[in-house]
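The structure is given below, and queries will be raised subsequently.
Only one protein chain is missing from this complex, and each of the others stays in its spot.
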Amino acid sequence: MKTTTISILTLVFCFFSILHPADGVPQDFPSRTIEMVVPFKPGGTLDIGTRIVTDQLSRELKSSVAVINKPGATGTIGSGWVAKANADGHILLAGTVASLVLSNFFLDNVPFDTQKDFVPIAYAAESPSLLVVPSTSPYKTFKELIAYGKANPGKLSYAVAGGLGSTSSMNMELIKRRTGIDLARIVYQGGGPARTAVIGGHVDMTSAGYAPLRAHIKSGKLRPLATSKKIEAMPDVPTFAEEGYPEVLVVWIGFFAPAQIPSGPRKILVEALERALKDPGTIQKLKNAGYVPETKTPEEFSEQIKQQYEMISQIVKETKIGK
Amino acid sequence: MENISNLIFGLNIALQPANLFFCFMGVLVGTLIGVLPGLGPNATIALLLPFTFKVPPVSAVIMLAGIYYGAAYGGSTTSILVNIPGEAGSVITCMDGHQMALKGRAGPALGISAFGSFIAGTFGIVMLVFLAPRLAGMALMFGPPEFCSLMAMSLCLVTFLARGSMVKALIMATLGLLLGTVGMDLQTAKVRFSYGTPYLFDGIPLVPVVMGLFGISEVLKNIGSEVRQSILESKIKGFLPTLQDWKDSAFPIIRGSLIGFFTGLIPGIGLATPTFIVYGLETRLSKHPEKFGTGIIEGVAAPEACNNATASGLFIPLLSLGIPGSAAMALFLGALMIYGLEPGPLLISNHPEVFWGVVASMYVGNAMLLVLNIPLIPLWVKVLKIPYYLLFPLILLFCCVGAYSLNNNSSDVVVMITFGIVGYLLRKLKYELPPLVLAFVLGPLFEMDLRRSLALSRGSFSIFFVRPISIFFISIAIFVLALPLIKKMLEKKSA
Partner (left out) sequence: MKAFRQGLKNKIKNANFGKATLFFWLVTGIYLAEESWRLDLGTLNQPGSGFFPFLASMLLFFLSLILLVQSGFEKKEKAQDKSRANYRNIIFCLACLYVYAWIFEWLGFVPSTFLFIILLIKFIGKKSWILAILTGALTAILSYIFFGVWLQAALPRGIFWR
């Protein structure tokens, strides 16, 4: 009786192991659904941009591309998972500055090293960082704000989303230290609550990406004082560089593969993404969502990441942020 | 009134066959998602976004709204039938809902839950239509001090929730507070109590915890004892609420809707907290407070009405100001942005067909949900008759898959199982779970807002006492705490 049971079990088990989905005949890459991991919750800025691009990508590759959210620890859990995953090219990572650059500096136990464990395959878009104040605020320009802050230490506050590992936090810290104003740091769990607090006038300012801020600026609830990159819809808003503070970070979104990806699939992915990012429909959707579409070759992308790394190291050394 | 004509305009759009179809699909999928524990509307909305790209914006948003609503309805089903809260808002429903099911009254529980949700949902939509712009402004008045006082007041309600030993309930609340501190302290970037595990950086996630505490512990309890089978197989008493049930539930539904809606206006309040507040209130206002928790209809009607009203309440800041009150709302926001529709005051003026069409479709959706859910009740009740040796593996499987799908992380499943053990032990030792959950949810919020307020005021506590809304909540909190003392004093005087 026991042997029969065991043999039945084994047979059934083998049956399941052999069962393959319909597209089981091995073919060229991609041979099954590609998984694009977004290491943040659905609905966030990176998530939406990724969904727009992967929608087009699946058409370019003529294969399905699924977005999988693996949030946690400012994007490091999902990114860490991809770093260790099977590197045959079917598992990819959507990344941004916070999860791949800042995390290595400001979080403990990060299970990967961005420059060693990943190769960039596409640079999708940038989200300019803006400094905004509520519409009820008396400051109309960046200079006014700084002047007031310098003259009245202890009065102004700024809202930040997340800890030091988030880009808005980093940018505000940079501004704070370069201008030398004493600002009270009000921390929120996410961008949404931070923005709400500023709209309501409870906090004096915040720095965030154009994507989530666009609607509020248009409706007049928030006033932009400076931006990290010129935005065509708002030509009067000066860039930080124009105001004399060039070190604000460029927030980018891009796609990566584990470093060991074979060159064949890598080439296919790079080219498909290039085509997807040139598609006018995709570009328009990205713009609608508040991004500034921008492309770089993977080599230029690696170089930019390297530069950002160096910049942050420099800043951390000089100002001892986070220590 | 112009609002009525706008509504009719919206109805015209909502009642177009294509949109009716999308609405129906939305509520159907939503109900399904709601019934399956753990699988929240967030995951589904995220999944269906790509499909909705191919469809006109109004229809897409109608469908997404339908999913959201349907999920709110469906969540109560598992709470009542198998004591598994599918999401935070259904936790309180487990308390009396499941007890009713064990007494054979699952039908009336499900029924009143559906009707209560419908009434509350309709109420919420009516308020939305007539008061949206004005109410939106209210949401903005809440800054850190107001939130802090609100949370303090809600925490004091712990005393209302305790039915047995007060000390034990307080211990549970303290435990909840401690569990809530696990994770990264954003203000100082120090990680508390994580012992090196990156998973715990963001804290212990709520949904696996409640699924474990209530659902898994219930399964463990049942397989550990031989008694369960006989209870359910004999007494199924009716499928719909009786007249008496309606009489008892009338005021709870009204109160639940009112409180739920207005607290829903406050962004970030979440769906759980209002249900706790309402439940506590009902316990105090009732003529038989000791019966709460043993399976009375008021204990189901009030929270269910509440969480639907809150769901409608959350739409207001979203549609009129572009401020998402919860994660699902943030998804909505994202979806709207992709379609090029910017939520905010401009939405109503630039795309009236979207705003009014969606609002009208909510009426339609609400009605559809009622019609869908009522006939399903006998079916659900029959589920309880499935032999337990078949039912419990399915329950466990659904819980595991649900917990996994939250974040595609099997650690969530491990958390759920562990809290299943915790829940089992606590229940065996007669400790009450709601205070723990309440403190777990509110503790971190209270602490964060306290520190934010102090950061804003540069260390001065006066900030809480100069802002009117804050003073309001603090007074209620003090009143609530003092109530037992006042009662005693009054009793002594009359003696």
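Going in written order, the chains are labelled A and B, and every chain counts its residues from 1.
FYI, a contact is a pair of C-beta atoms (placed from the backbone, for glycine too) under 8 Å apart; a residue touches a chain by one contact, two chains touch by 3 or more.
Owing to the predicted nature of the structure, the values given are computational and were not obtained by experimental measurement.
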{"item": "Full-complex contact with the absent chain, from B:243, B:429 or B:485", "value": "B:429"}
{"item": "Option touching the unshown chain, where B:20, B:170 or B:471 are the choices", "value": "B:170"}
{"item": "Where the missing chain touches subunit B, by residue", "value": "32-33, 39, 43-44, 47, 165, 167-168, 170-171, 174-175, 177-178, 181, 185, 187-188, 190, 192-193, 216, 219-220, 223-227, 389-390, 392-394, 396-397, 400-401, 404-405, 408, 410, 413-414, 417, 420-421, 424-425, 428-430, 443, 447, 450-451, 454-455, 459-461"}
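One rule holds for everything that comes next: only the chains that are shown with their structure count from here on.
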{"item": "Distance between the centres, which are taken as Cα means, of subunit B and subunit A, whole angstrom", "value": "30"}
{"item": "Complex contacts: residues of subunit B adjacent to subunit A", "value": "42-43, 45-46, 49-50, 53, 139-144, 184, 186-187, 189, 191, 196, 198-199, 201-202, 267-268, 321-324, 327, 330-334, 337-340, 342-346, 407-409, 448, 452, 455-456, 458"}
{"item": "Contact footprint of subunit B on subunit A as seen in their complex", "value": "41-44, 47-48, 51-52, 55, 67-74, 76-77, 80, 106-111, 154, 157, 162-164, 184-189, 192-193, 195-197, 199-203, 211, 214-216, 218-219, 221, 285, 288-290, 322"}
